[in-house]
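Apart from one protein chain that is not included, each protein chain of the complex appears where it belongs.
The first chain written gets the first letter, and so on, giving A, B and C; residue counts start at 1 in each chain.
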Amino acid sequence: MHNTLVATVAIVGASGYTGQETLDRVLAHPALELYALGSDSLAGRPADALDPRLGRNGFRRIPRFITNDAALSSGADVIFLCLSHEEAAALEPPPRGVVVDLSGGHRFAEPAIYESWYGFRHPFPERLGEWSYGLPEVSPPSGRLIANPGCYATAALLALAPVADAIEPSGVVVDAKSGVSGAGRTLSERSHAGSVLENTAPYKVGAHQHAPEIAQALGFPVTFVPHLLPVRRGLIATCYVRSTGPDLRELLEERYADSHIVSVLPEGAVPELARVQATDGAEIGVFEDRLTGDSVLICAIDNLGKGAAGQAVQNVNLLYGYEETAGLRLSGVLV
Amino acid sequence: MHNTLVATVAIVGASGYTGQETLDRVLAHPALELYALGSDSLAGRPADALDPRLGRNGFRRIPRFITNDAALSSGADVIFLCLSHEEAAALEPPPRGVVVDLSGGHRFAEPAIYESWYGFRHPFPERLGEWSYGLPEVSPPSGRLIANPGCYATAALLALAPVADAIEPSGVVVDAKSGVSGAGRTLSERSHAGSVLENTAPYKVGAHQHAPEIAQALGFPVTFVPHLLPVRRGLIATCYVRSTGPDLRELLEERYADSHIVSVLPEGAVPELARVQATDGAEIGVFEDRLTGDSVLICAIDNLGKGAAGQAVQNVNLLYGYEETAGLRLSGVLV
Amino acid sequence: MHNTLVATVAIVGASGYTGQETLDRVLAHPALELYALGSDSLAGRPADALDPRLGRNGFRRIPRFITNDAALSSGADVIFLCLSHEEAAALEPPPRGVVVDLSGGHRFAEPAIYESWYGFRHPFPERLGEWSYGLPEVSPPSGRLIANPGCYATAALLALAPVADAIEPSGVVVDAKSGVSGAGRTLSERSHAGSVLENTAPYKVGAHQHAPEIAQALGFPVTFVPHLLPVRRGLIATCYVRSTGPDLRELLEERYADSHIVSVLPEGAVPELARVQATDGAEIGVFEDRLTGDSVLICAIDNLGKGAAGQAVQNVNLLYGYEETAGLRLSGVLV
Partner (left out) sequence: MHNTLVATVAIVGASGYTGQETLDRVLAHPALELYALGSDSLAGRPADALDPRLGRNGFRRIPRFITNDAALSSGADVIFLCLSHEEAAALEPPPRGVVVDLSGGHRFAEPAIYESWYGFRHPFPERLGEWSYGLPEVSPPSGRLIANPGCYATAALLALAPVADAIEPSGVVVDAKSGVSGAGRTLSERSHAGSVLENTAPYKVGAHQHAPEIAQALGFPVTFVPHLLPVRRGLIATCYVRSTGPDLRELLEERYADSHIVSVLPEGAVPELARVQATDGAEIGVFEDRLTGDSVLICAIDNLGKGAAGQAVQNVNLLYGYEETAGLRLSGVLV
């Protein structure tokens, strides 16, 4: 039996992409009640200042924006941190309640990674051990402080973690492609539509901060290159591995046999961005190269869904004993 | 109090875009039960032959495809016809039950329009009078045979019908833009991705079959030009009118004050495709040209949602006394 | 016989979209010699700091960037101003040489328009009369100070100017759609890829600054609404008019019979963005609405080509007696 007791929610940084998507799931959740909506830029304004749909007839009444500090100390049972890495790392978590950090501010046990890959010195290195890395299918959340995984890391790990002991650890390649919302709402040359439309390019080649995250979870490093696609949302990670013997498809099918969130596609079927966009699910395809015999594991997710907000709510569901998929976007067969 | 008795559903032509989207809403509907799934090309195959998501763990069991004839005569309480105009026009509706025709096969009282605008002679001209044009906000469905409006006509009429008596009937212009799914799944040069991507073009200029549909509903003709956008889904109709005096914004706000489906945006706010995509709602913006003083009424819908499948289910909801929005996609604030 | 004497060129504001596209045409021009490349943000850096292609093996040597002031006073024979409206309006043109202003800073005889439509008080209202509005097919450039037309105004006027005396001046509608590069390289929420991709929306409805520009050239106002398309470049203006009698197609075909830049398409053929993208040409289609009998004139151009840089160079070609199409992008039948 699932818990049905209501928990109150505060979203800190609600006006960014991950904040808005988290709000979307919370509003659809039968047991989460929105309590505080934090945004320093929108504080004092009604919810529909962010999006006209929030003022729509028939929508549940949504509170006005307050400052992020006020939201953080609102006393809500669950706090979602939807901030930049550095801002989140600098926050004092409140003394009680569940905190889910959607940034990378608490994903690493090793503080040196922040200086080396994130460009800042972590202000609370000694507390990093208090956070658990919540990737439900790979490392379920525990405790009350949850570091929500990065989008690329989620896709790569859903495909690779179940086979990590069955592949050669050297020579693994993860070639990933993501829609632009992965870069957030902040304005930059790279996210300018004139640079994105009818274009595709790699970025941070071999130097993206999700690489050490993947390595930490797998226990060995992979070569990782992300590319920016001219689509709003969605992410595909094409993972190249060499089995040491076991049948990788079998391992993946076993792992996800009971999952309502991750599907292993039948032989020959390829994952498609369009089928996971705006959902909190994942699709995995398993292939073998005809010439080399090496294996190709391909995972598609929505970068803002299973790659961010959906996973954050899934983590809360597991911690609170709610139905695992409560509030998530999983049904539907839109064209 | 809303009716909650279950009605069974057959979808005829379930493998096209409107069929799949209708299926999507029926699967989400608390009182509609999927009974028969018709597709001549997929007959005999399981539902996931259309889309892998239909075979997913956790989805309600969905029946195998049968032929369209078998679906039509399945005895379901509600039949959705998701066929071409000419195929739908040629069908004998079953003797009982609600039939919603999503094609243009039964939208006109005047049979001559079929020869002149659709390119075929209507096989049952004498029965056209038995069908009602079901655009809930403008002409609610009545009887058991419902002609579901065209997507362009829906957007234009949501904006124009409430002000039809308050504008000069001569000189009205409707300039519309639609995503490619409006043209359905059929392969054609115009729907080839190489013609669509990084392109935009008008088509059937001044000669599109939704023009007489708009004229029939308004009582006067408008100049109508559709354009094809490089987007999957969504439709915007920009309507140019001259008021004879009344405040057009006021008329629209009054008409939609209680609607959970159509929103009139506040002054200055523009409709956006992205906010209505994959939903069954509509947004209307009202503006005045600074130089000419003429009015611009802009309506955005999803061509497959409010412009097709969503409206079809809304029509059934009204006929059966279900909650008007049951099964529809209306909530959510996706980025 | 065409002039072949070389003229030197300075581009002021070369690092924006119109600057880069002007540079593109100048580099391809047989008689224009690039002399100074101005950009305050790139001053001191080599040309390939703007685009790696400018450092490419085989490219003509291109000078380093200097400041805009230095470029303006470089003594070049031809100066292209590729700045914001307000910056361009504030500049003192050098005492000799041709100056082509690609912004809106000198397009209006009436200074009040700047306050009312552009949001700033024109610093040199008394000199506005010294500038000629250079739209070669409509009002050829004269003198040495040329105001290059706006992109929307160009498309609308190419279609409307030749028929202006043959249509009812009241009730004309121009519904335009443009790619994002029309908004330039400046970062803004509206040009963020997350707002543009898989979206389309009107903006500045009935209040865009190209409306008074069209009105000034035609002698009467039109209702004008621009929309932002999810494409990099290209612009379509769909113009709705009512003939007072004359055959509008005939008038347009006559006007453009000898043009190598503007084509009137044969009956039934529709302009397409894709065919004019990255070119300096224009396509015009002429149609009549079946129901209302009103005319629809549709003009497609590239907003950065005929709508900006291509037209600027065309203006210089006419002033200097070069071949009208020298340096322009007009040939080719890319897919």
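Assume a contact is a pair of C-beta atoms (placed from the backbone, for glycine too) under 8 Å apart; a residue touches a chain by one contact, two chains touch by 3 or more.
Everything numeric in this text was worked out from a predicted model, so none of it was measured.
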Which residue of A:43, A:90, A:173 or A:318 touches the chain not shown here: A:173
Among C:137, C:198 or C:289, residue touching the chain not depicted: C:198
Among A:6, A:112 or A:201, residue touching the chain not depicted: A:201
From A:48, A:294 or A:324, residue that would touch the chain that is not displayed: A:294
Contact footprint on chain A, counting only the chain that is left out: 170-171, 173, 175, 177, 194-195, 198-203, 205-207, 211-212, 215, 221-225, 227, 229-232, 234, 236, 238, 240, 242, 270-274, 277, 285, 287-292, 294, 296, 298, 300, 335
On chain C, residues whose C-beta touches the chain left out of the figure: 17, 20-21, 23-24, 27-28, 50-54, 56-59, 181, 197-198, 232-233, 258-260, 263, 265-266, 269, 274-275, 278, 281, 283, 304, 325, 329-335
For chain B, residues in touch with the removed chain: 17, 179-181, 185, 187-189, 191-199, 230-232
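Just so it is clear, only the chains that are shown with their structure count from here on.
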Chain whose Cα centroid lies at the greatest distance from that of chain B: C
Interface sides of chain A and chain C: same vs different residues, half threshold: same
Where chain B and chain C are represented by their mean Cα positions, the distance between them in whole Å: 39
Chain centre separation (chain A, chain B; CA means) in Å: 35
Distance between chain centroids, defined by C-alpha means - chain A, chain C (Å): 44
Overlap residues in chain C, where contacts from two or more other chains coincide: 194-195, 198-199, 230-232
